[in-house]
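One protein chain omitted, others in place.
Per-chain numbering from 1; labels A, B, C and D assigned in written order.
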Amino acid sequence: MSKLNNGQEQPKIGVYVCHCGGNISDHVDVAKVVEQAGGLANVTVARDNSFMCSDPGQELIIEDIKSGKVNRIVVASCAPALHETTFRGAIARAGLNPYLYEHANIREQVSWVHHGPGATGKAGALVAAAVGKAGELEALEPIRVQAEAHATVLGGGVAGMSAARDLAAQGLKVALVEKSPFLGGQVAQLDKTFPSNEAAGELLSALASQVLGDERITVYTCAELSEYSGYVGSFKLKIRRTPPTGEALERLAMAKDAAAGEFVPFVGVAAGPVPGEAEEVALVSGAMVLATGFEHYTPAVGEYGYGQMQEVITLPELIRLMADEKATGGQLMVNGKPIANVALIHCVGSRQIPGIHPPGPDGKLNQHCSRVCCTATLQAACELREKFPETNVFEMYRDIRTYGRGHEEYYLNAGRSGVIFARYEPEAPPVVTQGGEDSALTVTVPDKLLAGEELAIGVDLVVLAVGMEPRDNQALVEKMKLPVGADRFLLEVHPKLRPVELPAAGIYLAGACQAPMDTSEAVGAAGAAAAKAGAILSAGFVELDPFVAEVDETKCVGSGACVQACLADEAIEMTETPDGQRARVNPALCMGCGVCVAACEQGAIELSGWTLGQYEAMVDAIVAQALGQGA
Amino acid sequence: MPNGDTQKFDSLVLGGGIAGLAAALDLADAGYRVAVVEQDATIGGKMIRLSKVFPTLDCASCITTPKMAAAAHHPNVTLFTMCRLEDAQRVDGQVRARVTQMPRYVDPAKCIGCRQCEYECPVMVPDQEQGGFTARKAIYIPFSNAIPQLALIDREHCMMCGKCSQVCPTGAVDQLQTEQEFIIEADTMVLSTGFELMEDFPQRAYGSPGLGDNVISSLQMERLLAPHGPYMRALRPGDGKEPESIAFIQCAGSRDLQLGKPYCSRVCCMYAIKQAMLLSGALPLADLTIYYMDIRAFGKNYEQFYNNAKAMGVEFVKAKPIIAGNNPGGSVVLRYEDQEGGSGAVSREHDLVVLSLAMLPAFAPEEIVPVSAASDGFITVPQPKLAPTLTEMEGVFTCGAAAGPKDIVDSIAEAGAAAMGAAKYLAAQRGGQAA
Amino acid sequence: MAEFPFLEVNEAIRLYGGEDLNACMQCGLCASVCPWREVESPFFARQMIRMGQLGLEGYESDDVLFGCTTCNKCVINCPREVDIIGIMRAMRSMVSEAGIRPETLKAASGSCHANGNPWSGKREDRMAWAKGITVPTYGPDTEYLLFVCCTSCYDQRSQNIARSLVKLLDAAGVSYGVIGPEESCCGESMRKSGDEELFQKMAQSNVELFNREGVKKIITTSPHCLKTFVSEYPELGGNYEVVHSSQLLSHLMADGKLELKGKDGRKVAFHDPCYLGRHSNVFSEPRELLQSAGAEVVPMAREEKFSLCCGGGGGRVWMETPQEQRFSVLRVREAAQAGAEVLATSCPYCISLLEDSRKTEGLEDTLEVLEVSELLARDLA
Amino acid sequence: MQAEQRKEALKRLKQERKEAIKANAATAKQQKKDLGRIKERLAQGPATPLEVAQDLGMPPKEALWYLAAMRKYGMVMEAAKSGDYFTYELVPQDPAAC
Partner (left out) sequence: MDACVAKYPILILATEDCSYPGANSVGQAHQNYPDNTYIIRTPTPALFPEKFYLDCFDKGVGGIIIMSCGVECPYEGAYPALAKRVDGIYALMKQRGLDIRRLRLTAICTVCNRAFIKEVNLMNQVVAELGAPGSEARAA
């Protein structure tokens, strides 16, 4: 038996028409369709069968291929979604390239929707179209890209550490790149986490010990991504470490005695020596996980009195105050002064509304909900009431959003422990003024729970539940050309279909750089990202769909129209050849949309598996059949 | 599946909804062999039954079908539909699961999904896939995008007239099928058993003994909104009127200690807003009102979605109304206190009322899998921070609504985390190397 | 601007028995399920609780502060399981202590102080209901104390309830006896309407009396006495096995001790008294009794947990309610709509109010209002 | 299993399920009757579910249920709107007629 040359020899097309046990043959004259098909160009075999999907049906095809009668296959039967893979499988088993196959849908799109002679005519036309395309088919092979068994994680908070841990557990080498001298990110600013009440420090210590103790993970602190190029399987990166300055030095001073792996409250987990001078490391990574985290909203000066009245603080500041205050019972003491009443104001720097809230210094509003602050605030309120029963707590909220498992209990317990709530509208927020009957400040607010009755509460402390906002990542965004949403967080491809992926293959999102999330959610997201990265790197190569753009250099004139049209970054590049500039596709970056095909006036670029020539052959066949018979 | 047969996989995923499929695909893509065990006749879970999904408003079917097809065609995934897990224990390091294949009374190897039997069958049964608002037959394929596309007989309603056998082109009907038990052995397991809506809410309904024909559940509303729904447009089920006024009652069963459901069901605010938006597109003149306690638009782009709904004219009323009765014309009377305006008692009529019912776990692990249900009834995750998807059973993970109410985005993200947990467990078993 | 809220008031309400005050999340379901939504009324439980949370005054108008009939519908529905009745009671106690109390209630409490009953009846007349019949006196060998509600002691219409019950108990051979003049009102309506001190006084006196007499088991004619003895007397040292007459009669029937002719044959609707139904979860017994008497029990629009209060609880039986705000009017209409010839119930307060509304609604000739014992006694074999 | 044996087993199964089969057959019979009546009604012209219900003395909810099912199985189709209701009409026997 001659070796099949997979699409290189003259087409010999086999057409197989299915009766589908009457589902097709009751309305379509199968014999007539077979007869017509037999007369089409390149068709060497035309047969029918009651059930092409059955083993005997598939055997027909396999026999014809093996005996050399056919080298391209057309099956006319039900919708391709049901059996295209069945028939491709049969062809592959016969030793032929499975892409030398075309499917004609004559059940869902013919016999079930048309009756009478028109049905047979249309079936014939669809078979002719499939034969036309089959004549133009080429063998395709999946594209393989070598993949480095190494991943780089940017960000050393809980999400980054979890991602690094999970990547390493799959046998990959990992570089964990953290800007500050410490691991732990924003979670280090917490005391207890909700809803399990686990101490943030213990959580971080556990995670950091897994990361620091894993020889597959290299931690780079005081480090940033300085150079970035390449694509999935082979990102070429440079990591630059610089001696710490400014705030980092203050934090280092607070942790000067801490050994590597040790948690220092409100600072982070010490992670070994810091660089004395700038140094740069070059890496080749197969995949990247971005876990660059978030920042707390900083209230504007004068927003609820912040920055003007020393009794107005943020929630992270309160958490720290409470952690520092070892005494319990009676009232909370702040700067030696007892706090009789405290007001907690929700939604500061979240759920902002154009026209009501003034934009920040960058001109931006935080229209998003920050997701975690309701529960965090209630947790703080409960703790206040528990530790300092003589401190009265007032919460001013818009909607209480204790959505998560175990979160609603904080709301219930806050009420039961005597926290008094007031509901405000964004148009009429609480107003903080200096002085009161026997208090430092007065908070006035129209209470929506009492038809707008004005409350005027004398308090000694106002706590602003500040929201989460995206970290200023401008440099990284520009360097890696990362997509950013209207909310300024990094933007995934699709929240449901590809929730942790970016359009560029091999780059994944983890944690609050994508959207506000709590600790569990960030750890979960990191796991999801690590699972995706692990899946593509585990085999040592990345297998990509063959349906990508391909340039015919003999037709290309180097106009660059395809490069301009291309929707993916750097998927097509112009390269110098002895004949001048020519376009070249990087299959690892091409997403297969074909926009370049439409843009090329020379017809020099085509989408493999879906070429214009194939479509034209289909149209020609349809028009010939339709007008030949129907006219 | 012959009785008593044993099949080996790397991982067993219990539940073929969106969370289970996402976890299965992640594991399969990493090279692990996965068995998906689904009790229903089709995979796809609740999501394939939805109309459009928030906050992107894309068509649920268009997002779910590719995942279903990917799982069905993946060389590393084997689907077991109509299969019930009897029990699963770790035996000699392996999760050993006893599974019962329930009879379809149709031979899956022969059925070609042509539905000739369904057209011929003389018995009409309320089609639960369409909220009960239309009929299916006693032999049927669940719906057009079900996977697998195989018929099954609803034995309870079948009159054994034999018409289906007569028309079946492949002789697939087999009334003599019986339950078959077999064993699946796997290193790890993922519990993605999803949720059900609270069913007994109508029995209390805050003061009204009966609810009437025009009070429906949120999943029923999904069917009314789906383009391939029972009426192919949004009509009220009591008499087919095109509703001019539709109300949503939030927290219908959720956040309620009295009902033993103190938790927030987490998705209802968003889907009510979404349904209201879709209705405002389908019925531009209709009044749409959402009665709520707190609007919980907490996810990415959710608050913006909520603001869009307000801008579109959806009315939000902070109140917990009661269903006071039905008017002879079919409208539903709601009664509540106007809290924000302070104008006292309000009585309002709506053509159609949707209850945003509480989400309950669909699976009780007791005596089946040695993991516990927490006080909320959902599967316990003892280390919510460091291993958010790990259950109390070694190498067994959970994701999606099985581990507490969750929307699709969060379910899929969690499925990734569960797949990661399972993959790590497998890698550790195999000495630190992935498949 | 004056500072507000007043946390002192908030704290006081909690001390007076409204412990759950701050647990309320203001969902407003209580205001929606409240029977006052059936008529025009300014009473909204949620709003009152909110005012209480903030310590705001302004709720002392009679029809708001003394609006709650303590029907328990809000409590059994409250998503936070807040003891709303406790909060209402606490608020009333506070203002009552300050002397703010509706005049009609003052009359009832005055009588309680003076006579141990709210009916301005003399203590020595407490057994007036038994005039002409023989009723055993409670003694060491008696099994049950029969505790007749003050209303059935003094109100002429209501006396027939006690007389009917006695007939039934005699027929069934139950060992029971009465104490009579030394008894005081159970105190329920005084406590709910805010006179806590008076409640304590009467309840303690009863507990002392019962304990002195060696009472172990009590039959009550009123579900209000039942609920109070069961739930509130134990903390004062009174621990008894308490049954409502309908419960006991139902047991007697089941044990074959009570024989009826089963000849009533009329269409009877049963109105669930709040304190028997929603408060004490007794739903099936009275209906079964009616059936045994041969009645055809016809369903009303609202039954059992969904039943509509007659309007007499929470001390409102002593207060004047304008015609258009009476729930009992709605209730007799519902009974008529259900095609009932008899509206049966099992509470002296309900009987009083339903009787009254039957008349004002012109249903005197078509609808009879009867206590279950009355209907049964007529059907005795 | 041999054909004879299968036949026997099927017979036994039918015997076992006798009660259910009887009940389901009765339901199917009623449904057939109702469908027939609805078709007769629609043969006189399109009607809303409410009109069908009134004319045939069945609850509107049930009329709508039948119409939805008939539509699903290709017997009726939606026609013009009448007030707040859509009318339904029989699908013509030869849809391709032009």
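As a working rule, contacts are C-beta pairs under 8 Å (C-beta built on N, C-alpha and C of every residue); 3 or more make two chains touch, one makes a residue touch a chain.
Fair warning: this is a prediction, and the values are worked out from it, not measured in the lab.
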| item | value |
| --- | --- |
| Sole contact to the chain not displayed, among B:S11, B:S61, B:S280 or B:T391 | B:S61 |
| Residue among B:G93, B:G171 or B:P227 that touches the chain left out of view | B:P227 |
| Interface residues of chain A (partner: the chain not displayed) | 79-81, 105, 107-110, 112-115, 118-119, 121-122, 125-126, 129, 493-494, 497, 503, 547, 565, 567, 591-595, 597-601, 603, 607, 610, 612, 615-616, 618-620, 622-623, 626-627, 630-631 |
| Residue ranges of chain B at the interface with the undisplayed chain | 56, 58-59, 61-63, 65-66, 115, 144-145, 226-228, 232 |
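We adopt the following convention: only the chains that are shown with their structure count from here on.
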| item | value |
| --- | --- |
| Distance between the centres, which are taken as Cα means, of chain C and chain B, whole angstrom | 47 |
| In chain B, residues with contacts to at least two other chains | 255, 257, 318, 339 |
| Touching two or more other chains - residues of chain A | 400, 412, 449-450 |
| Contact footprint of chain B on chain C as seen in their complex | 25-29, 31-33, 37, 40-42, 44, 46-47, 73, 76-81, 301-303, 305-306 |
| Chain B residues touching chain A - in the complex, by the definition given at the top | 18, 26, 29-31, 53, 55-56, 58, 63, 66-67, 69, 73, 112-114, 116, 149, 169-170, 255, 257, 262-264, 266, 294-304, 307, 318, 339-342, 376, 378, 384-389, 403-405, 408-410, 412-421, 423-424, 427-428, 432-435 |
| Complex interface listing, chain A residues touching chain C | 392, 400, 411-412, 415-421, 423, 436-437, 442, 444, 447, 449-450, 453-458 |
